[in-house]
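The other protein chains are all here in position, but one chain of the complex has been omitted.
Now for chain A:
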Amino acid sequence: MSNDNIIYPSVHSFSNLSLSDSSRTGFGYNPYKGPSSNAITPETSNILINKKTVSLTPTSFDSIYDRNILKKVPEISLSSFSFLFCEIVNWTRNNSKGIQDLEQRLNTLGYQIGQRFLELVKTRERIKYSKREIKILEILQFIHGAFWKSIFGKTANELEKSQDIENEYMIIDDIPLVSKFISVPKDYGNLSCSAFTAGIIEGALDSACFPATVTAHSVPKEGLPLRTVFLIKFDESLYTRENLRFN
């Protein structure tokens, strides 16, 4: 590859980078070369000292790095989200082999959202008070409270601990946003499209080092036909750590 190739910020270009690639502009990290790939040169030093604006990529002038992510973003319309989610479920259903597979796929889609939101919400929260969640109960309260609020605009309704099983917790949402307009046909059994939300929780917990499996179950109550229980089953290894650290 010639040196004229700009390194674009995408996964695709990453796989194209090799030991012989060097950035044309002097900016951009190449993992195969290590810190020598983006070492400060006379040219880049000059740009940095004089705060010159440079166009490194086609998106340099309206890049995400210049936006303020700490500000609360305006809410999006529920109907447009519902249309999008409807299409997501439909697309997933066409690709899936069965109900379990469908739930698994929705879970996977939610997973990466959870990973991202965890960091984002924590970064936003840090302005007010800086605290990292290191205990099981604290992270659950965080998910149930601040995390839920920033995604769905309200906190979840209940947070419960399973009475029979030590490592199981439940987050209960009376009116889950994602499945507000979804009615499941009879032949789909106990499919719950909130598997998507379960994936979000699982992604957040996993990346915060609280490995867990999260499943969504529809448990209707009188007056609340959409009531959903998110069952969180923590990994056993987590309790070893918790016992060592806090007992």
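Convention: contacts are C-beta pairs under 8 Å (C-beta built on N, C-alpha and C of every residue); 3 or more make two chains touch, one makes a residue touch a chain; residues count from 1.
As a working rule, contacts and distances are computed from a predicted model.
Participant: Quick one: the chain not pictured, UniProt calls it what, "RILP-like protein 2", "Ferritin", "Cytosolic Fe-S cluster assembly factor NAR1" or "Piso0_004789 protein"?
Facilitator: According to UniProt, the chain not displayed is called "Piso0_004789 protein".
Participant: Please pick, from A:23, A:107 or A:179, the residue that touches the omitted chain in the full complex.
Facilitator: With A:23, A:107 or A:179 as choices, the missing chain is touched by A:23.
Participant: Under the stated touch rule, tell me which residues of chain A contact the chain that is not displayed.
Facilitator: 6-14, 17, 23, 25, 27-31, 34-36, 38-42, 44-45, 48-49, 51, 54, 56-57, 59-60, 63-65, 67, 69-70, 112, 115-116, 118-120, 122-123, 126, 130-134, 207-209, 241, 245
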